[in-house]
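Complex shown without one protein chain; remaining protein chains in place.
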Amino acid sequence: MAPVKKGILERLNAGQIVIGDGGFVFALEKRGYVKAGPWTPEATVTHPESVRQLHREFLRAGSNVMQTFTFYASDDKLENRGNDLRLTGQQVNEAACDLAREVANEGDALVAGGVSQTPSYLSCKSEIDVKAIFRKQMDVFIKKNVDFLIAEYFEHVEEAEWAVQVLKTSGKPVAASLCIGPEGDLNGVSPGDCAVRLVKAGAQIVGINCHFDPMTCVKTVKLMKQGVERAGLKAHYMVQPLAFHTPDCNCQGFIDLPEFPFGLEPRVLTRWDMHKYAREAYNVGIRYIGGCCGFEAYHIRAVTEELAPEIGHLPAASEKHGMWGSGLEMHTKPWVRARSHRDYWEKLQPASGRPKCPSLSTPDSWGVTKGHSDLVQHKEATSEQEIRQLLEKQKKAKASVK
Amino acid sequence: MAPVKKGILERLNAGQIVIGDGGFVFALEKRGYVKAGPWTPEATVTHPESVRQLHREFLRAGSNVMQTFTFYASDDKLENRGNDLRLTGQQVNEAACDLAREVANEGDALVAGGVSQTPSYLSCKSEIDVKAIFRKQMDVFIKKNVDFLIAEYFEHVEEAEWAVQVLKTSGKPVAASLCIGPEGDLNGVSPGDCAVRLVKAGAQIVGINCHFDPMTCVKTVKLMKQGVERAGLKAHYMVQPLAFHTPDCNCQGFIDLPEFPFGLEPRVLTRWDMHKYAREAYNVGIRYIGGCCGFEAYHIRAVTEELAPEIGHLPAASEKHGMWGSGLEMHTKPWVRARSHRDYWEKLQPASGRPKCPSLSTPDSWGVTKGHSDLVQHKEATSEQEIRQLLEKQKKAKASVK
Amino acid sequence: MAPVKKGILERLNAGQIVIGDGGFVFALEKRGYVKAGPWTPEATVTHPESVRQLHREFLRAGSNVMQTFTFYASDDKLENRGNDLRLTGQQVNEAACDLAREVANEGDALVAGGVSQTPSYLSCKSEIDVKAIFRKQMDVFIKKNVDFLIAEYFEHVEEAEWAVQVLKTSGKPVAASLCIGPEGDLNGVSPGDCAVRLVKAGAQIVGINCHFDPMTCVKTVKLMKQGVERAGLKAHYMVQPLAFHTPDCNCQGFIDLPEFPFGLEPRVLTRWDMHKYAREAYNVGIRYIGGCCGFEAYHIRAVTEELAPEIGHLPAASEKHGMWGSGLEMHTKPWVRARSHRDYWEKLQPASGRPKCPSLSTPDSWGVTKGHSDLVQHKEATSEQEIRQLLEKQKKAKASVK
Partner (left out) sequence: MAPVKKGILERLNAGQIVIGDGGFVFALEKRGYVKAGPWTPEATVTHPESVRQLHREFLRAGSNVMQTFTFYASDDKLENRGNDLRLTGQQVNEAACDLAREVANEGDALVAGGVSQTPSYLSCKSEIDVKAIFRKQMDVFIKKNVDFLIAEYFEHVEEAEWAVQVLKTSGKPVAASLCIGPEGDLNGVSPGDCAVRLVKAGAQIVGINCHFDPMTCVKTVKLMKQGVERAGLKAHYMVQPLAFHTPDCNCQGFIDLPEFPFGLEPRVLTRWDMHKYAREAYNVGIRYIGGCCGFEAYHIRAVTEELAPEIGHLPAASEKHGMWGSGLEMHTKPWVRARSHRDYWEKLQPASGRPKCPSLSTPDSWGVTKGHSDLVQHKEATSEQEIRQLLEKQKKAKASVK
């Protein structure tokens, strides 16, 4: 039996760094187990080995948290998004908990159960309806006894507050993480005000995940922290950004980039970008530092390696990685050996190999959000006529931005 | 029991397409199981689940060949590259064969045993010595009864000939694949002449792998094919390129790019680039079409999807992928649904998100190859003094190129 | 005899568009008549034909204002910047007035006498000293009877106020133009507050010139206009931006870009960029629309052509230019004839032809301004030791920005 692990709040209260994991939907989409569009996690049931392996890679890379792969695993989502196997949300969520726990037990990691924004909220369902959805997922997390809960990936702070209020009833520690940028949530509530509302709703950890690149997310958490401190409140801070460079995003984040989701390759961060991110996050006072879409194990390893002096040890996967490229000292070609040092990689400005591509894009800017008829969910696949209408709108949106 | 599978030559002789897999060292380096620098495959013994999972992903993506993960698994390499576990080449090679066979049996895939260029050749060891290394690896492949053999990743056609000559003694079909570009091997032998020599040495399949991007590799195989046909010979053709854009490479390929190996992210091909590649390879007359470093499962799936009309069916992993982005019809945001069609993705010129980076680099151009003292292998890690000398040389090489 | 021309205020009060000219120092530097560094206008005396010809080109392009080429023509500047010919400020200024008047008389243009920020202000000389310098230049303008006066290229609104106060004593209309961006002047005074102060000092026309690209300057003038209107004041607005794209500038403008002043070529605006600029400036309510450094005659012609419907006629130089490229209908090659329409040029995203260059730079950010010892002027050329110290500072500034 493993010794009892320290809980998330014990760690953070003690000033310890907690390394998060990376996003599962993007990684497993590339491996062939998640479908872009619905983005649902049936693989926990149908291909558990793929989910288990990804957990293991993050664990080896230094992650102290295994998030259950339960993104979009609510019944309303599974139902209307082509779930042919007729799996229930409960089945998917339970399998996810078991997998996360199995791997967490192989090391010093906690299990976190996660809920995210719902189609129901965007379609203007009532607070009661939306909360019922969170409660249903939470019941599984309680049954499976996860270590703490995360309400993450919310574009509207109001829905996140509702989620926190539900999750608090579990008695477990609650983290809350929005997918917004420095301009605030989609109703224009500033990061500082969002953070204050989440802390007041009961979240012990607040922060940002997804939608923007690491430096933008760190900047936004900094604004949250300033808001919380100005309000005389206390909280811990977390950040789990994209592993994509997104300097050209508007307030809706990378969803609006023309490259989303099938052309983001040139934007992927290098491990050296991750060193800068980890240091900056630490300097700002964030202690729960992980990743979201685009992160692979080597990105988390880089975060852990950067903070190894503070953490006190390297992650397991560093047995297969020389710090700052020092493993290249063993390369066959001498000119590659000449690259085995920090200065080389820190200064490198990597070329895209794509001379006919620009370096920045013009994001779509539809400017529609909660309550807009375009966002109301329906079960049927989009019809051809709807697509034609969308293309027309897209064209206009582009023209107006230029 | 699975029915007896058709062999590689039966398939190619029948005009069938054979989909290869992707490279293992880069994929497993990112997952934390291979060390960049030595690039050796001890994970087959130490972390078999990671190797098995990667095989499975390629199988699901449509691969008809599971290559044994035996890259650089010769004793001379393992010895001088910091192999702490004291694993023998035989142990590593046998484990690799078992893993490949296990997964191959889960679908319609063959097992291919592979040998690659040796440090011994670069250090000017004799033909007898070099051939002894190939023979040692081959003995494992014969014992484990792989379906066919590949001599791949050779920069000098002479060494590849030696490998083919050894592998031919097994009685199994032999493929030979060089890592050269249109300018020819590192001694300047043209692709056409290289191909003729390999066919004469006994290879039934010839082609190109690694070192250059897909379109460059296809172009080089085309030159090989023209050479073989001009010589009145016959062969099958294979191509397993990088998944990186490398328009700025010189004759030594991506090793010379300043981004190799830790800053190549912005160069990774999208799935749509892979469609173009697969079609072009097919049009040129290549029937064994796969990938090398940088390829992940979704790249191979894209190759298979492009050729699905010719193959007759989609791969298993396409259950999680709408052709040409059609899965996005189920996306929450309407403007992402508007991207659910071929025309959108074919025309996209994806931005790098890195406005301070260039689009092309200046490759290192040391111009040293077999026999040069800088390339002679030694067991010790590179000393600080050696690194200082290398940095000096690098600086000069850069200056002269500009 | 030409009929009496309408004055600048008559025109603007009547709602007429006034087209400015372009900057002389950059244009004449390229032609070989101005030295980058000192940037002084001795050519009015030594090579009057070069100055006259440039005036004529702008006149033909539609300019309604000939600004006297008197930039940096104060005695303190001429003295300490290697003026070998021992020309006095008065000689240079008088010659400039005569040249501007000569060409203005060839068409419907007014002559404007201009004063700019002084080294004395940066060196913390007193208000009395600085005003004396402006008065000396103004005396020439009065003697030569220019049509109106412009105080332009000020980084500190305080110095611009002093200039306006002096110029107002002439009884002539006064325009005031700062070289600041949306963040305000170098002491952080917002554009709106700057504008209010200038109007209160007596300027009838306020706006922005130099330092930033057209769209940034228009945006800044918009902020000025909002400030003036909020304060219940009235003014006319002018804008004379750079013809360089500067999205990567910080508050000090293009001076801080590493490309300044000898590597700005890739940033030069096309004539089609100028159409967008002219329309945007007009829409914002600016009626005095011209240019500064980087502008050549064809840029001003493009501004005039875009606004021809409002102006009522095309400029003389349009006899040599088909609107929106229609002159290409006469090109020899058919594929160039296919480019003879607006849609083609509006959509073009012109390539740099420089794949090894980035698209954005990191500006120097020394953050020193008025009063800093580094900015105190001295007569001697910079010594080698000073340059070495500067290089050291530059290195540190770069490092801190990255």
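Which chain is which? They are A, B and C, in the order written, and residues in each are numbered from 1.
To be clear about the criterion, contacts are C-beta pairs under 8 Å (C-beta built on N, C-alpha and C of every residue); 3 or more make two chains touch, one makes a residue touch a chain.
This is a predicted model, so every value here is computed, not measured.
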Notebook entry, point to check: Hey, which of C:D21, C:E159, C:E280 or C:E296 is the one touching the hidden chain?
Noted result: C:E296
Item checked: Where the unshown chain meets chain A, residue by residue -> 248, 355-362
Item checked: Interface residues of chain C (partner: the chain not displayed) -> 29-38, 49-50, 53, 56-57, 60-61, 81-82, 119, 122, 213, 244-248, 255-272, 296-298, 301, 316-317, 319-322, 325, 327-341, 345, 348-361, 364, 366, 368, 374-375, 377, 381-382, 386-387, 390-391, 393-394, 397
Next item on the list: Go through chain B and note every residue touching the omitted chain.
Entry: 349, 351, 355-356, 358-360
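The rule is short, and it goes like this: only the chains that are shown with their structure count from here on.
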Next item on the list: Please list the single chain whose C-alpha centre lies closest to the global protein C-alpha centre.
Entry: A
Checklist line | Most remote chain, CA-based centroid, reference being chain B | finding: C
Check: Where chain A and chain C touch, do the two copies share over half of their residue numbers, giving same, or under half, giving different?
Finding: same
Notebook entry, point to check: Any idea how many Å lie between the Cα centroids of chain B and chain C?
Noted result: 57
Check: Roughly how far is chain A from chain B, going centre to centre by Cα mean, in whole Å?
Finding: 32
Check: Taking each chain's centre as the mean position of its Cα atoms, how many Å separate chain A from chain C?
Finding: 48
Margin query: Which positions in chain C are in touch with at least two other chains?
Written below: 355-356, 358-360
